[in-house]
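Take this structure, written in structure tokens, and hold onto it; I'll ask about it next.
Here the complex is missing a single protein chain, while all its other protein chains stay put.
For clarity, chains are labelled A, B and C in written order, and residue numbers in each chain start from 1.
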Amino acid sequence: MLIFKKGSQGRFATAQAPKKVAEVADLPAAMLRKKPALLPEVSELQAVRHFTNLSRRNFSIDTQFYPLGSCTMKYNPKGAQRAAALPGFINRHPLAPESHSQGYLACVYDLQNILKEVTGMAGVSLCPMAGAQGEFAGVAMIKAYHESRDDHARTEIIVPEAAHGTNPATAVMCGYKVKEIPVLANGDVDLAALKAAVGPQTAGIMMTNPSTCGVFERQIEEIAKTVHDAGGLLYYDGANLNAILGQVRPGDMGFDVLHMNLHKTFATPHGGGGPGSGPVAVGKRLLPFLPTPIAGCTEGDSGVKSYHWVGQDKLPDSIGRLSAFMGNAGIILRAYIYAVLLGREGLHRVGEFSTLNANYMAVLMKNAGFELAYKDRRATHEFIITLNKQAKNLGVNAMDFAKRLLDYGYHAPTTYFPLLIPECFLIEPTETESIDELEGFVEAMIAIQKEAENSPEIVKGAPVTQPVRRLDDVKAARELDVSYAE
Amino acid sequence: MLIFKKGSQGRFATAQAPKKVAEVADLPAAMLRKKPALLPEVSELQAVRHFTNLSRRNFSIDTQFYPLGSCTMKYNPKGAQRAAALPGFINRHPLAPESHSQGYLACVYDLQNILKEVTGMAGVSLCPMAGAQGEFAGVAMIKAYHESRDDHARTEIIVPEAAHGTNPATAVMCGYKVKEIPVLANGDVDLAALKAAVGPQTAGIMMTNPSTCGVFERQIEEIAKTVHDAGGLLYYDGANLNAILGQVRPGDMGFDVLHMNLHKTFATPHGGGGPGSGPVAVGKRLLPFLPTPIAGCTEGDSGVKSYHWVGQDKLPDSIGRLSAFMGNAGIILRAYIYAVLLGREGLHRVGEFSTLNANYMAVLMKNAGFELAYKDRRATHEFIITLNKQAKNLGVNAMDFAKRLLDYGYHAPTTYFPLLIPECFLIEPTETESIDELEGFVEAMIAIQKEAENSPEIVKGAPVTQPVRRLDDVKAARELDVSYAE
Amino acid sequence: MPFIPHTEQDIQKMLDVIGVSSINDLFDEIPTHLRAKPLTGVPDGLGEMDMMRLLSDRAQQDEGALCFIGAGAYEHHIPAAVWDVTMRGEFLTAYTPYQAEASQGTLQLIYEYQSMICQLTAMDVSNASLYDGASGLAEAVLMSIRANRKSKSKKVLFAGTVHPLYQKVVIDIVSNQGIEIEVMPINPDNLSVDMEALKAYAEEDFAALVIPQPNFFGGLESVDELTDWAQDKGMLVIGLVNPTALALFNPPGDWGQQGADIAVGEGQPLGIPLASGGPYFGFIACKEKLVRQMPGRIIGRTVDLEGKEGFTLTLQAREQHIRRSKATSNICTNQGLAVTAATIYLTLLGSEGLSRVAKSSHHNARQLLLSLSDVDGVTIRTNTAFFHEFVIQLENEKDGFAEAVLGNMAEQGILGGFNLSEYGADLKNCILVCVTEVKTENDLAIYKSALIRAIEEVTGEC
Partner (left out) sequence: MPFIPHTEQDIQKMLDVIGVSSINDLFDEIPTHLRAKPLTGVPDGLGEMDMMRLLSDRAQQDEGALCFIGAGAYEHHIPAAVWDVTMRGEFLTAYTPYQAEASQGTLQLIYEYQSMICQLTAMDVSNASLYDGASGLAEAVLMSIRANRKSKSKKVLFAGTVHPLYQKVVIDIVSNQGIEIEVMPINPDNLSVDMEALKAYAEEDFAALVIPQPNFFGGLESVDELTDWAQDKGMLVIGLVNPTALALFNPPGDWGQQGADIAVGEGQPLGIPLASGGPYFGFIACKEKLVRQMPGRIIGRTVDLEGKEGFTLTLQAREQHIRRSKATSNICTNQGLAVTAATIYLTLLGSEGLSRVAKSSHHNARQLLLSLSDVDGVTIRTNTAFFHEFVIQLENEKDGFAEAVLGNMAEQGILGGFNLSEYGADLKNCILVCVTEVKTENDLAIYKSALIRAIEEVTGEC
């Protein structure tokens, strides 16, 4: 039931608002609101009970295995949450003077350095507020770079067809045209097509490695050479960084700029759709263009460090500002704390164990008769299966399997992405899941396969254990109801 | 699945223990533990997921209406929780010097005064850690009082048969014999029986008013006179104080000593079985015997208050100490905060609205055909229905109704208590529940009644929506399994 | 291995099943010369206890000042229940609600949020959030260009009283698409839009006009007049609003004859802590007819196959994961958890509660303004109706005087406001001061005496 229906106008059971109604007679009556907003009017108990019960209608990492490919649903250490909520952090005004910001600035500065090291890049800005904004910042820097060289002919960004939707959308937000290039059956980019595509109009290419196909792009050096030779730059979509943490660095692969999803690789919680944080890292060429503000540090004679903000005044070619203040500061803190907890050894292990888990699951799935999209390839931190045969032969498609998994207590993997693999699951277990969970998931898949063979209507009718059965999406779009009215 | 089964010996995935193993070679090897305790060995994610999911298998105030009679399951304001967890409170060592305890002591002192006012008594000690320990303290004071007067003949405590089990159990813990007296059909104590029962052997009587029958004991003054005339004292079990907050005070009714359940009347959460807090309040006669420590206050010349502990050194006749330190300090704080939030008007409203809610529900139930145990009486903050007819005629008893309520999303009321009413529900809605919840509950009862009439097996087979069906209590007791072993 | 549950036996078993002899072998498709060296630049990991010690030390450095800075981020009382419930694992650690049936909690909550935003702004449709107020304004600008079919302009007109940092963010974002922002002059007499200057734009074609309410200086604009003027000229009107103020002042949907077309703003005041600037969230709402130009996620109410009410992502054909390069925006992850908190905040306060917060904030701000009016060397620049911020000017005309005074106050433990000196010749040594309901009379008295002392001391030094 909607909270509005639990409300009752005229109830005023709040202890949260000021007790007294303050005098505002000085304000011109004409400017005052006439009809009050119809907010719910409930007691604290009603509010708490309503939203507590709503929360119970969610799957989440804290309650379920959630192997959503490309999303890196790993465990978010509670200590990071606790430390980021310390009063000194939580109450700091974004425009507080540097004298009252040394603690926070130190964390920002340290994280910048950790991310530089991890990516093998020359500079980092933590400003972007999510992956997509990181992409925006990155492509805007590519654009600023070409323009700074008076190279105005570059109007095109190349994107492999398997790319995430934010990549082409971002290119357009930066004023570029998008050229998609095909991916080969083995998961690697079609190099010939790329070679044909590049030219003086090429501003750059956006890709991720491992790619969204769950395999490592083996021709990365040749791709880099091809694009660089054509005068373009290489953008690395860091959504898949988890796979290679401590194993191989984007900077070493030849990328010029990248974003990271701290809400993936650095274990900051996803919050049911954010907030995230999408820092950008750049090679030397793009350093002048980083978005601001950035944290800087000077060491005094006595070795005491003092931190300051670097704004556009000090970085005049910066692509500028992406948020009113300094991005998703609290998420940045949590990511820093995660890095502090893991340290060098721990970050290295992330790549190792996320890859181990994915490969183990992939082999188990294969042994159980499921079809891997790239059978001859090593899985990275994620892998793809296709349920094409099941869809064709049994009439039970990937969506059905996904919904049925919910009944088994597992969140479904990413479905129908990347678009080029029909009826696919993109499965990313992450390093924080135990072998028991991995095996449990595979067993559930096997059980569902049996159901699909013997009583497909069970699978097609799933889920049955959730708060609702399958929803009518068509009605949702046709009879648009996006706001409650009395 | 038990957490032990999720564990895996040899896993050491904790970030919570010290990173280094400290040297302890100085300790004699013979004293060191040989076989490590078999604790679960899991990662933080496994622990969080396990216990988060366990929590989801509970009913609670934050998720359900929970009209458990005698337990006062009202809303626990989150602000009290927040304030009680402030670092200054949470980190204060119980033996910290008074110089470093002024903040906490001020809260204790203020709460003592508020409770004095609310109960109409002369002195308060917050030491007892739950209702039962409050009873113990109270009866021990009665005993100390008689002994201080060299009145050693008083060996008996009188208890009405409807009393809570802790009352007789407490009397015995204080070295008394228990004499139960009957309750009349109208819910009042059998005064004649009381008069026959009292004598020089009477140390006192333990009762609550409103009684556990959910009615106000109208002869309270005569009871008081009877017991006092016989030389006994009156103990008030404050479990039902919620009913009369701001309406009538135990001190004014003639009680000499009482305990309060802060985890009931003062809205501190029940925590799945505690911690609670059971302060005692006394009239003048018993002041010297209060358990210690108590907070005291002196006002300096400048009007600055300074607080101190009053221990047995300053209160030599005190019955002494009930805990190593000072009771359930954090619960005391929460109760104080609750009193601060409600204030005079708010506390007054507690009695009013808890009574209004109970009477409304009682009438709705009666109108729906349910049988009230005391039809001719006003309900207090709780009331009793008996399902005796349903049990006899339909073979569906109070237990069945209780279990079926769970399927309807309501926690069951207290069942089979007080013992003198067959097949009873003791229903206490509390003041923080809305009319919608009350009506919803009654509707559920009506629906269950229909089921009981038409398809009783549904009710007898309930619950079906909970994590388990009805449990085998006999097996639990016969094949005792109270500790996991590998 | 902190956070990694694998035992030695697990690893061995897994390697055996995979058929490799070491974890390292799993990376055999990566050219060897590309394999990373140990990340020597990253320090050793710390246990949770040591981490807490390090972070506590750092947090403590930033603690304790009494803050009178607003300028886009406002300190309000946040009810304890807000974050207690928001931080429940099921809200905190869920992903974007792609699997609707397993995400009804988040989905229904966002639907309720959308409804509340529509109520507050008097608009028809809200999305599920944008990153923050400033980038949200950029999205509103882009949206207005797409949506205004009458105008061919790639230009948007801004009141000069829009927050300067917002202006910068919008320009930095939208100029990549060749969109231009034209900024109208400020009337220095009342720190509001110069209504006389409107005439200058009579002939030009703009896709939209952005009107802030309250404006950057805390003052109220003549929103009805501006709205009518702009809509008459075929512009869309974008109202940039403070959500707390919406409980007190006319909402954008009621501005002028027809109401603004888009309302956008910073959601932080609704239960989100200051927290160094984020995560906050941007809210955006519009008239029904513009819904297909809306960026970001929208949740719709529908039914399941048994006819039971349920909630789901809808109108996804606007979004990047479906439309890719043709999407209304590239936004994917938004600010879900902050929205969760705001929804609970609004529920706990209700309409009357929010209005008390607004009134109390205004009242307290006005008390401080009044009390400062007799301070030597201080001129009150705010002379119109205002919300909870106002402008004072230090009369000493030395360069950097305001900065020095603010520095002195900071040493006294008071963050005295936002220095406006950079933002226009007329604003030299001006300070934007904010007061909300959390400040007591005593706090205001402390402010006043700290300011007096700072002016004296800084004047003395010069």
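Everything below uses one rule, namely that a contact is a pair of C-beta atoms (placed from the backbone, for glycine too) under 8 Å apart; a residue touches a chain by one contact, two chains touch by 3 or more.
Please read these numbers as outputs of a predicted model, since none were measured by experiment.
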| item | value |
| --- | --- |
| Sole residue of B:S125, B:T265, B:S434 or B:Q449 that reaches the chain not shown, by the stated touch rule | B:S434 |
| Residue ranges of subunit A at the interface with the undisplayed chain | 8-19, 42-46, 48, 52, 77-79, 81-83 |
| Residues in subunit C touching the chain absent from view | 48-49, 52-53, 77, 79-80, 84-85, 87-89, 437-438, 440 |
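Quick note on the criterion: only the chains that are shown with their structure count from here on.
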| item | value |
| --- | --- |
| Busiest interface, counted in C-beta pairs | A-C |
| Inter-chain centre distance, subunit B versus subunit C - centres from mean C-alpha coordinates, in Å | 46 |
| Geometric centre distance via CA averages, subunit C-subunit A, whole Å | 21 |
| Touching two or more other chains - residue numbers and ranges from subunit A | 42, 44, 48, 52, 56, 61-63, 75, 77, 79, 341, 432-434 |
| Overlap residues in subunit C, where contacts from two or more other chains coincide | 1-6, 10, 45-48, 79, 81, 84, 89 |
